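Got a structure for you, questions after.
Here the complex is missing a single protein chain, while all its other protein chains stay put.
Note that the chains are named A, B and C in the order they appear, and that numbering of residues resets to 1 at the start of each chain.
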Amino acid sequence: MPEVVLEQISKTYQGARGVRHQALTGIDFTVPSGEFAALLGPSGCGKSTTLRIVAGLERADGGDLRIGGRSVTRVPAAERGLAMVFQNYALFPHLSVAENILFGLRSRRVPRAERNARLAEAARQLRLTEQLDRRPAQLSGGQRQRVALGRALVSGAELVLMDEPLSNLDARLRADMRTELRELQQRLGLTVLYVTHDQVEAMTMADRVIVMREGGIDQIAAPEELYARPASVRVASFIGSPPMNLLDVRRDGTWLVLDGAEGDGDRVRIEAAGLLKGLPDELPEELVLGVRPEDLVPGPGELTLPAVRIRDELLGADRLIAFRVGTRTVQVRVRADEHRPGGDRLGARHTACHLFDRRTGARLDARRLVGATG
Amino acid sequence: MDRIVSWPDRVETALAWLAGLLWTAPLLYVFVRAFESGTADLSSAWQAAPFGRYYLNTALLVTGITAAQLVVGVLAAYAFARFEFPLRGPLFAFVLVQLMIFPEVLMSENYRTIAGFGLLDTLPGVGLPYVASAFCVFFLRQAFLGVPDELVEAAQIEGVSRLGILWKVFVPAARPSIVAYALVSVSTQWNNFLWPLIVAVSDETRPVTVGLVRFLAPETGIDVPRMAAGTVIVTAPLLALFLIGQRQFINSFLRSGIK
Amino acid sequence: MKPRTSPRRLPDQVFAYALLVPAFAFLVLFTVKPLVSTVVSSLYDRRDEGPTLDNYRLLAEDEVFRKALVNNLLFSVLTVPVSLALAMLLAVLLQRALKGKALLRAGVFAPAILPVVAVAVIWLYFYQPNIGVINEVLGWFGVTGPDWLGDTALVLPSLMAMMVWKEAGFFMIFYLAGLQAIDPELDEASLLEGTGRFTHFRRVTFPLLMPTTLFAAIVALADSIKMVDFVFVMTQGGPDNASNLLLYYIYRVTFAQHWPQYGAAISLLVIGVLVALAVLQIRLLDRRIHYR
Partner (left out) sequence: MALSPRTRALAATTLALTAIAGCSSASGGSGGDGAKDGVVSIDFYYPDQVGTLSTLIDGYLKDFAKEHPEIKVKGVYSGDYDQTLAAVNTAIDARKAPALAIMDQSFMHDLVERKAVTAWNPFLTSDADRKWKDSFYPQFMSNSVGADGQVWGIPFARSTIVQYWNKDYFKKAGLDPEKPPAGWDELVADAKAVQSGAGAKWGLFIPTSTGTAYWLYQALVQQAGGDGAISDRAGTKVTVNSEQNVKALEFWASLGTQKIAPTTEVAWGTSTDDFLAGTTGILWTTSGRIGSIQEKAGFDWGVSALPAGAGKGAPTGGGSLMLFDAGVSKKQKEAAVTLAKFLTTPERAADVSIKSGYIATSEAAWNTEAMRAHLAKHPQAKAPHDAVADAIPEMATPDRDRVVYQTLAPALQSVLLKGADPRKALDKAQSDIDAVLKTHR
């Protein structure tokens, strides 16, 4: 039962001239057994370090790490019962595909007959049977990726760590592999901890996404929840393509005033009594108003923004229209055939609007203040 | 990376330090003996032979030979790496075979050649047989082969001449290799003994290595402090240079792609 | 600079030959020409009368030559692999994260930059039977050390040990470079699989360092034949020619005995062996990078 639990994991690096650099601060999360969890974040956010700590390739400075209920903080990597797929696949260039796949089993002195059986099974599942005698250099990118996967599979480990395993593939192959990986995980009931900076990978494959930022966790949620209710401005701006439109606003009674506009005459004021209703009284002055491009429609709505249409872009089935709101540009996504003439207003339903505290970046909700998990 | 420290790690660390000790102890010993009576032994050794002159000779030889080798080698490597021409294969094979026929094996005939030029007991006489280095040509060709075609093509589109491309594209791109080769060459020439022993007779041409042996020639038996002092005089400058520049030194090796 | 006009531009082939002129001029002058005249010279007797095969006949019977040849073969066959193995071990040890790594690397590399004659001077003293450091240290443990350089059976091994000490650090740098070219993910993959250090070294590091090994072996082999400076300082080939080496013998015949014709015959034999080895190694080099 390889449930993975991280409690208050921290890590600092010794930088140049003895300056210590805090890489991770108090990381807490749990990956239940059989779940696919993605660590998502921009490069340098600490997601790879977290993964390597789980793998045992690096040691945490503090906190507790449990795999299947056993504390493994001081257990060497090889004894943690996990497999790992590396970003560059870590294939041994001088060994054949079969030897690469069986490398770990030989190290673990698994009997030959069983080795061969497992190899045949993995090769069948990954469609590598024809390539077993080749060297990695003779394989395509996708095949190499599958060899790396094969090595993880034959190990029999139920916990598999993956460090950006698809980042070296082209777009088409990546999409195929996403499906394939997810299917495999489901079929074998693997617990997967998956590092990526690609939100699409995280959103399409994971049961649970752990969004990381600067050595900490921003939000842990299922992909739908992450999209529908981002816990902070940072998450909101990171998830979605194009990302959520975010407007800096100031509260003025029941009005929201768009910041950054010059002069009183141009000041954009938005009537927002309906939106603010139900929010606590101690609501901060300075807010961020967020609306996803697909939640805005040309014309008036429950919330109405004065807007000037500036250009549009056809994206196949969708059309992306840019409007100017005050001094800011706002993206709107509509169906391609929904080619309405541009008015001078944009509307959104109240439930599609997100409000954040500008100082803390935390999401503000009608019923309660949702602070970003820290 | 600080991984989980296991006992094999500790064994390896101990081994590393043991090796470090084994490799440095003899040198430390020599330095300690050289300074056991202050600097008296050093100054008497320094005065016993014209080490200053020997150093100058070595410095001239080392820089002259290395510079000449690089010029000759860069040109030849460029030809082999960049151009197609008849007999390229056989000519390169010829260079490769010469890797193993170093001037020392042909010392008798090289001696005659140098004598024929009237260059016995001169610095050019010591240096000339080393100017064409097969190793240099081979090594730089490898480095030049690694220069991406786009760089060359970009320069060609800019209208840079062929020599210009060599200078502006190949040489900068292969700089780590050139530096690495230069370091190997400097160290080889600094070490050179047999050929200068034959050719360089007078103090005006003797390099440090030959000078050291001449300095030690008196068969009075072994005077350790004096010997240690002489050795320190000969080795200290290069050791100092190395210690100052060791990071660059090792790094240029690492980057040169000696594999 | 004046703009060049293309009509006056040399064809690429001519240009390439022009680039080769300096290198080949020197190669011809100091390799081809001496090689040819060595062949010719070896066919004359000491009074320059000939042609005759006397030198080669003498070579077949010359016990000193045979000793020097056997010594040199032993010297090469033992010092080259031992130096390289030690260098590899040192590189693997000193590549790891380790406090004082830079210092240790510098320490191990330091002997490599010393001139051989300086190394020889140092070790000549260490090896002294009665007043030398090694036997003094052995004496602390109650061991009476042998006469390292004075014993016909020990002199060659003693010299080999010294040269291994000197050369290992040099080749360690080659191996450090080679190790750096190996993807660290491979080490981590092994670590995760629980592959033992030795197994990992045998199955991954060693094979991946093969190209470095071949390259270093060429350099080491050449060194084992041309670096005979220590013989001048330490043993003059003795006792009983037990430390006589080929190049030292060539030197003695050619210069001390003033017999260049016979020296030429010996040189040719040595060159023959060297070229054969070079061809063999280049073949190996050609085949080396299958998997790259």
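Here is the rule we use: a contact is a pair of C-beta atoms (placed from the backbone, for glycine too) under 8 Å apart; a residue touches a chain by one contact, two chains touch by 3 or more.
Everything quoted here is computed from the prediction, not taken from an experiment.
Undergrad: Sort by label and list the shown chains the missing chain touches.
TA: The omitted chain makes contact with B, C across the full complex.
Undergrad: Looking at the whole complex, which of B:Pro124, B:Pro176 or B:Pro225 touches the chain that is not displayed?
TA: For the chain that is not drawn, the touching residue is B:Pro124.
Undergrad: Out of B:Gln98, B:Ser133, B:Thr188 or B:Thr205, which residue would touch the omitted chain in the full complex?
TA: Considering all chains, including the one not shown, the answer is B:Thr205.
Undergrad: Looking at the whole complex, which of C:Lys33, C:Arg46 or C:Arg197 touches the chain that is not displayed?
TA: C:Arg46
Undergrad: Name every residue on subunit B in touch with the hidden partner chain.
TA: 57, 60-61, 63-64, 67-68, 71, 111-112, 115, 118-125, 127, 163-164, 167-168, 197-199, 201-205, 213-214, 217-222
Undergrad: In the complete complex, the non-displayed chain touches which residues of subunit C?
TA: Its contact residues with the unshown chain are 1, 46, 64, 128-131, 146-147, 149-152, 235-241, 252, 255-258.
Keep in mind that, in the parts below, only the chains that are shown with their structure count from here on.
Undergrad: List the centre-to-centre spacing of subunit A and subunit C in whole Å, with centres computed as mean CA coordinates.
TA: 56
Undergrad: What whole-Å value do you get for the distance between subunit B and subunit C if each is reduced to the mean of its CA atoms?
TA: 14
Undergrad: Return the residues of subunit C touching two or more other chains; collapse runs of consecutive numbers into ranges.
TA: 191
Undergrad: Enumerate the residues of subunit A that touch no fewer than two other chains.
TA: 56-57, 76-77
Undergrad: Which residues of subunit A touch subunit C in the complex?
TA: Residues 55-57, 76-79, 82-84, 86-90, 92-95, 103-104, 107-108, 135-137, 151, 155.
Undergrad: Using the touch definition up top, name the residues of subunit C that touch subunit A in the complex.
TA: 183, 185-186, 188-196, 199, 203-204, 207-208, 290-292
Undergrad: Any idea which subunit B residues touch subunit C in the complex?
TA: Residues in contact with subunit C: 1-3, 8-9, 12-13, 15-17, 19-20, 22-24, 26-27, 29-30, 71-73, 75-76, 78-79, 82-86, 88, 91, 94-113, 128-129, 131-132, 134-135, 137, 161-162, 187, 190-191, 193-194, 197-198, 208-209, 212-213, 216, 222, 224, 227, 230-231, 234-235, 238-239, 242-243, 246-247, 250, 253-254, 256-259.
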